[in-house]
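Removed: one protein chain of the complex. Kept in place: all other protein chains.
Coming up: chain A.
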């Protein structure tokens, strides 16, 4: 398995809307905390250390 970097979400615009909607009304620090929790939840779902390492690399500029 390697990290999926091609489009993989159906109804991308709908997902993006929901993602931003989840931040509605949050302060800056609440938003940061929300993002941190979300990353940890998604990382746990992925589980595979190799993939998570690749994801950390992909997010680097």
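Basically, a residue touches a chain if its C-beta (ideal position, glycine included) is under 8 Å from a C-beta of that chain, and two chains touch if they have at least 3 such contacts; residues count from 1.
Heads up, the rule we're going with is that contacts and distances are computed from a predicted model.
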| item | value |
| --- | --- |
| Options "Putative glutamine transport system permease protein GlnP", "3-(3-hydroxy-phenyl)propionate/3-hydroxycinnamic acid hydroxylase", "Monosaccharide ABC transporter ATP-binding protein (CUT2 family)" or "Xanthine dehydrogenase family protein subunit M": UniProt name of the undisplayed chain | "3-(3-hydroxy-phenyl)propionate/3-hydroxycinnamic acid hydroxylase" |
| Of A:26, A:40 or A:56, the residue in touch with the unshown chain | A:26 |
| Missing-chain contacts mapped onto chain A | 4-9, 12-13, 16-17, 19-20, 23-24, 26, 28, 31, 58-59, 61 |
